[in-house]
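A protein chain is absent from this complex, but the other protein chains hold their places.
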Amino acid sequence: MPSATPSPGANAVTVQVRHAEHVMGTVVSFDVPVSARHDGSLDAAIRWLHWVDRVFSPYRADSDVSLLARAEVSVDACAPEMAEVLAACASVRDLSGGYFTAAPGGQFDPSGYVKGWAVERAAALLAGAGSADHVVNGGGDVQCAGGRGPDGSGGREPWRVGIADPLRPGRLALVVAASDCAVATSGTAERGPHIIDPHTGRPASGLASLTIVGPSLALADAYATAAFAMGPARARDWTASLEGYAAFAITGTGATWHTPGFARHIAAV
Amino acid sequence: MRRAILAVTATVAGLVALLSFKTHSSSERTVASPEPAASLPPGERAITGNVANTAYGPVQVQVVVATSKIVKVNVLEQPESTEHDLQIGQFAFPKLIGETLSAQSARIDSVSGATYTSGGYIKSLQSALDNGA
Partner (left out) sequence: MATAVGPRALLAAIAAGAVAVLALWWHSTLSLAGLGGWLTGAGEILGLLAGYAVVVLVLLMARIRPIERAVGADRLARWHAMGGRYVIGLISGHALAITWGYAVTAHTNPVSETATLLTTYPDVLMATVAWFLLLGVAAVSARAARRRMSYETWYYLHFYTYLAIALAFSHQFAVGAAFTGSLVARFWWSALYLVVAALVLWYRVAVPVRDFARHQFRVAGVRQESPHTVSIYVKGRYLKELAAEPGQFFRWRFLTRGLWWQSHPYSLSAVPSDELMRITVQGIGDHSAALARLRPGTRVLAEGPFGAFTPVRTGRSVLLLAGGVGITPLRAMFAALSGTVTLIYRASTWQDIVFQSELDAIAEARGATVHYVVGSRRDFGADPLSATALRRLAPGLHRMDVYLCGPPGMTGNAVTALTEAGVPRRRIHYESFEF
């Protein structure tokens, strides 16, 4: 449902437009300049997301993912993006010691990477058309560009992204200031324990939510999934070792921790 | 046909009479002056909003601010004329207050959390933002 709100600022009033699109089994929220609505880039981003849904959804019997899972096609016969996704998944798998996998439970399903990657690409389409300030939120994983408005001294105020409190629904645990970066969260709050520890085959426990902040949403999403599956002990060390990415976690008991690089992203408690 | 016109006219006249009697008993109030609430700690300011005349009765909310942050929300006036109003007030206003302190006052633009489904989206904070809350 689009609604237009003028962003705060003294001189140039840039009108931002919001749009919520139901796709990929979730809702992708856009906060874009109104020019994106007129120059077709918002439509292009939406079409892109629907294309990803058709090709990569494990819930469609005729998607490339389902066909590959049933070994009815080879990778070469799929869309070229499939090879790119597979390569990226393999890379994160190696980096996480196997805690991220494109085949959870033995069934081929790269959704842990695809969603973030699709949203990041959608944001890139908007940037390609000239938008410098936008936010794309794919069901809780957010890619930001630019900021929310002029900060009075020539720069732009960063976007403010709230992190949902998994233990108290409707409240926020933290607010992150994000300029040109991504915020991805894995957790149990919305859909219950759905992240499986590939090594034990059972739902990962211990953490209630884990948030990764970094440049690419595709990687942030995959890293968050992997770290969540690792459990509190391993996740802390592993996420601290990631170059350019920082983590913030909330345990099942309400305690929180974050990696050193995360501190500069915090906007308010 | 004549009877029909008579019936319609009489009904409309009756409606107007009844409704105007009830409108007479409501008053339009326009207040926006910040009232310093006497018992506030130093550094805190109370700002009282206008009385909003809703279909169910008047609603007035007061916000207590400390260093640009909302720290408290008081409901000064809420519809209390029927049991229904009281019932709704009981759960709506605490919820309103809670939400104000969590998402609204934080002035956020987006919410990151565990992935919600299409159905879960509706109840989410992100949905409130998208709908211009």
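Here are some notes:
Labels for the chains are A and B, by order of writing; each one numbers its residues from 1.
Definition applied: a contact is a pair of C-beta atoms (placed from the backbone, for glycine too) under 8 Å apart; a residue touches a chain by one contact, two chains touch by 3 or more.
The model shown is predicted, which means the values in this text are computed figures rather than measured ones.
In the entire assembly, the chain absent from the figure touches the shown chains B.
Touching the omitted chain from chain B are residues 3-4, 7-8, 11, 15, 18-19, 22-23, 25-26, 28, 53-55, 57, 79, 81-85, 87.
We adopt the following convention: only the chains that are shown with their structure count from here on.
Computed from the mean C-alpha positions, the centre of chain A lies at a distance of 35 Å from the centre of chain B. Residues of chain B that touch chain A in their complex: 95, 98-99, 102-103, 106-118, 120-121, 124-127, 129-132. Of all the residues in chain A, the ones that touch chain B in their complex are 1, 3, 5, 18-20, 22, 25-27, 29, 31, 115, 135, 137, 139-142, 144, 148, 159-164, 166, 170-172, 175-176, 183-191, 209, 211, 268.
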